[in-house]
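For this view, one protein chain was removed and the others were kept in their places.
Moving on to chain A:
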Amino acid sequence: LSAPAPRAVNVDLQTDAMLQVDISDALSERDKVKFTVHTKSTLPNFKQNEFSVVRQHEEFIWLHDSFVENEEYAGYIIPPAPPRPDFDASREKLQKLGEGEGSMTKEEFTKMKQELEAEYLAIFKKTVAMHEVFLCRVAAHPVLRKDLNFHVFLEYNQDLSVRGKNKKEKLEDFFKNVVKSADGVLVAGVKDVDDFFEHEKTFLLEYHNRVKDASAKSDRMIRSHKNAADDINRIASSLYTLGTQDSTDLCKYEQMLSLDFTRSCLHKIEARIAADEDLKLADLLKYYLRESQAAKDLLYRRSRALVDYENANKALDKARAKNRDVLQAETSQQLCCHKFEKISESAKQELIDFKTRRVAAFRKNLVELAELELKHAKGNLQLLQGCLGILKGNT
């Protein structure tokens, strides 16, 4: 299953004409997805001005992790990694459909199959979009776009031999996260002198939690909507079978026609809404859930640096008092100070950019959501009124 890359991006970005990245193609195989990453650039470090490579999800993760682990980037919001392509649910449904083939009419089966395939396609498109957004964010960042790993990722046309983490590494990661969250709690307690950062800390914490909640609730809402849409689909099919099975010769043809109309009408109505709300609202919320987490991580790193700086200060004072290892303490303190200031400086800008991006993204998506809802409601209205006209006319 392959799909042309969607150009629509959830996040509003400023792309530099000097470096343009997109996913021009994608191929879904048994258990992996192959993305064709296409680059157009006038940067001198690339051998050509335009080229493509094939990458898999693990390689994206490797790239993301290399940013996170790079001390140099501690002061930036690292664009969140794209979520793993997850077709499991969809595949399971397709399988169940295949098993239940005997128990439904051919018409129902074809209809459900079409639906599931459409769902599969939608998930596919979404995962491609997510991966593309990640790359675009990196390409748009003034510092990250220059990263060597990034260039290798874009240009190196062999497999990067990045294997997924093995069990040991996953376990290490797990512990690292535990330590980090514990630490995060400690560090968060440290009051910041700087009003800007203090405000941002409070804000982000609350915002992140609320986005999480909103994202979960919107998912539930959409699931309910899909369930209702499935029911309507089944009802419409039943009505149709009822109509066609009717052996009375009372306007049989008209009946069939109007029933068919009603059926497709009802079906379109429900299915559309579910799909669009999904794209606009839920994806937006999910994305900002991840972004706000990345912003939180930045704040954490800064706080961590601040704590280190304060500790270094204390150590220096102690060393001076004892008059031992003063030079060492001084160097260490200077390093910490430098690190902290560097992070603080870039963090401020990053957080301001984050807000700008966020506001723009929400605006764009909310406007598009409202416009889509209107378009569909009006379309549905027309459809329904047409349908009613036919039904009433045939009395």
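Criterion: a residue touches a chain if its C-beta (ideal position, glycine included) is under 8 Å from a C-beta of that chain, and two chains touch if they have at least 3 such contacts; residues count from 1.
Quick note on the criterion: contacts and distances are computed from a predicted model.
Participant: Tell me the UniProt protein name of the chain this structure doesn't show, selecting from "Fructose-bisphosphate aldolase", "Adult alpha-type globin", "DELLA protein" or "Sorting nexin-2".
Facilitator: "Sorting nexin-2"
Participant: Which candidate, A:65, A:155 or A:373, sits in contact with the chain we can't see?
Facilitator: A:373
Participant: Quick one: which of A:217, A:320 or A:338 touches the chain that's been left out?
Facilitator: Candidates A:217, A:320 or A:338; residue touching the omitted chain: A:217.
Participant: Counting contacts across the full complex, list the positions on chain A that touch the omitted chain.
Facilitator: On the side of chain A, residues 203, 206-207, 210-211, 213-214, 217-218, 220-221, 223-225, 227-228, 231-232, 234-235, 238-239, 241-242, 245-248, 250, 255, 262, 265-266, 269, 355, 358-359, 362-363, 366-367, 369-371, 373-374, 377-378, 380-381, 384-385, 387-388, 391-392, 395 touch the unshown chain.
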